[in-house]
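Of the protein chains in this complex, one is absent; all others appear in place.
What follows is chain A.
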């Protein structure tokens, strides 16, 4: 039996569904393996009415999921229990749903209504977990429902639910990127949130959805800086990384004067230097002088906001969380003035005590930092000494850091340390050490000879790898001053008899060929030996033998002519085409024939040209163009979703964008929300408030609790006034919504309402009436709309351009929008001399128009819209609306429906059709005693139905 295939099958393909699972583990029901149909016992347990049995079954199912076994065939049985009262069963069902909903979309829809109910639960944990699960079910159909739920949760009074809403944003975005614009609105709203709980999560959402909208941060920048210390650790990391990027776009380079002066001094030297290059870079010099003068004239002053960021992140270097420490360290590295960067060294060195994985990442970053700012780690040199028990990758990284830190003063200690490393048993590490010695030798001239001698001693090492590595490094060092070291070259020539490592052999051959003048006697002999063993060599060695032959032929053709011919003939028939090619090419070049071209005259020049010595560079050089601490930096390759760290701006953008305006007119309706807030305020007081020196979040958060939020700084007002529920007090029959607040509109304010008139030119459009008011002191001219952004299928009929709107006057205009029966927003720009981004989002009730039906027709239609198309909710009516009139008034206010005449006064019926597709919408409200009421909505479009139920429910219960 293909037991293994059943075990390995993760996707839950249908192939294994009917197969029995044999009892490899008791938890998955293996003991019942005599049953041919698997999981029957589990299904039975799930269907029972005992919670303990259900729980047991769910536990076994979750254990199967955890092991990666397929449990998808239990979906119908599990989903039934989604409304189970037992909280643990419920949670486990959620786990199951999130895992399998994507595969069984249709069945998953059955559970949606439970979550929607959960979203209204008085218990915030249940509200939050309903939203969590709802947003984790990756089913495209429910995108509108998710959107609605997120929007609602974003204004929930519980910060925990708001946090969950922030988490849900990236989930929805990954499911349907089309929702971006609407999600940005929610993000904007949540960014204004003042609780530490939400801050980290919403910045995370910001980073995933719209990292380019740096403008959303302006108003929240200072708040984020001040709240930072109280945010939970993970949020801190995300916020700090984002603020690093932000600061790079908004502030000036604090080291600008320094770099200018450095450049300047270079320029000066040229100025006093020789005369002939004067006219060449005259211009350049002028530029530099100008820059210098600029620097002198305008001394750098750090933006106070820049300082605020540096000051508020510094204490976090003391965090227990390595990721936070690293985040602050990279912030200082990228943003702080040179003199202040040093503080991070101590904290980073501390992290080296942590788990080896942490060490690995930290060392990578330290390696990059040491290249730019060596001085700051020099005092901690000894912390990078290597222990024999370190894992190899840590050893290599420490070696890298030690090499970067080496300078004239400490080189002797470092070399002594390296000597002990060379004896290590870990050969990869020894090889790396030899490389490191090579680099020290090239960088620090004083010790070059010492290093070279040491390396030559290693040539007699017993381990071949060590010798080979030394040869390679010696080759590089010798290239710097070959004439002094012919004895070393001789010594190496002897080694060809013993060393087998191809790279080392190739290096020796190259050296002999290159410096054959220094070893005129030995070189031909080496070639003779090599010619003998040519066929058995590795390709890389063969190539160098050909090179050696060519060079000897050119310098000493008498002795080597025959040998060279022989080698070239061997190469001509080699299996490797590179070698054959090379042989052919070289023969043409060096052996003069009638046919040979002009090039052969220059063969000597070609082969024996002076070659520049290689520069031994750290692999970490220039890695700092990646933001430190990032995955991309670690891999030295751009990872998906990486945001480039921008260069400092030439001139600082306007700092006033970060000023948070004091709200002048806080409308009355914020009162109710501020009362809600007050309830939470008690727990919201920042923990560090007592120690916070300056006007941080503390004061603002506190003051908010006693007075209305009017006195407090923040930018929440704009959004709050926009949300529909608070506009209820205005409502008569037609609600009006704000499109543009007069502060954001710079004097222009716009309100709009759904006039419920049929839009004359297009029957599929909803008419939107807009009222423009000019509150500024000057006339506004040619006001029109442009740059309309719509979801696919939607259309807009623009309003006629308003020629002029004098100060203090108002004007109205009507536009038509075809929403395609969805609550997607229509986004566009209002344009006169300035541009404003605005968006109109219809409440679901405005997407329909009334139709007139008789009671019989109504019942007939209703009969055809049963089952999935019918949604029923029970509710208790608000005291004030326990009469027919009130119900009709509230329902028709919520939705553009007409009443269906009927006999009983206990029943109210309403009917309408959606504007675009003309699907019927039928609403029935049946009242019983004590305000108990049943609300039924029948609609072919389930999504519209669900949303409508929600809205009517809200209208009737408030």
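Heads up, the rule we're going with is that a contact is a pair of C-beta atoms (placed from the backbone, for glycine too) under 8 Å apart; a residue touches a chain by one contact, two chains touch by 3 or more; residues count from 1.
Following the convention adopted for this analysis, contacts and distances are computed from a predicted model.
Not every chain of the complex appears here, and the one that does not is recorded in UniProt as "AP-3 complex subunit mu-1-like", selected from "Small ribosomal subunit protein uS7m", "AP-3 complex subunit mu-1-like", "Cystatin LXN-type domain-containing protein" or "ENY2 factor". Checked against the full complex, the candidates A:355, A:558 or A:885 give a single residue touching the omitted chain, namely A:355.
Of the listed positions A:113, A:424, A:479 or A:771, the one in contact with the omitted chain in the full complex is A:424. Listed residues A:641, A:793 or A:806: the one in touch with the omitted chain is A:641. From the set A:79, A:112, A:237 or A:499, the residue in touch with the chain omitted from the display is A:237, counting the whole complex.
Think of the hidden chain as still there; on chain A it touches residues 8, 10-11, 27, 50-52, 55, 59, 62-63, 65-68, 86-88, 91-92, 94-95, 99, 102, 123-126, 128, 132, 135-136, 138, 158-160, 164, 167-168, 170-171, 174, 196-197, 201, 204, 229-230, 232-234, 237, 241, 315, 318-323, 325-327, 346-347, 349-350, 353, 355-358, 360-362, 382-383, 385, 387-389, 391-393, 417, 420, 423-425, 461-463, 629-632, 634-635, 637, 639-643, 680, 683-688, 690-693.
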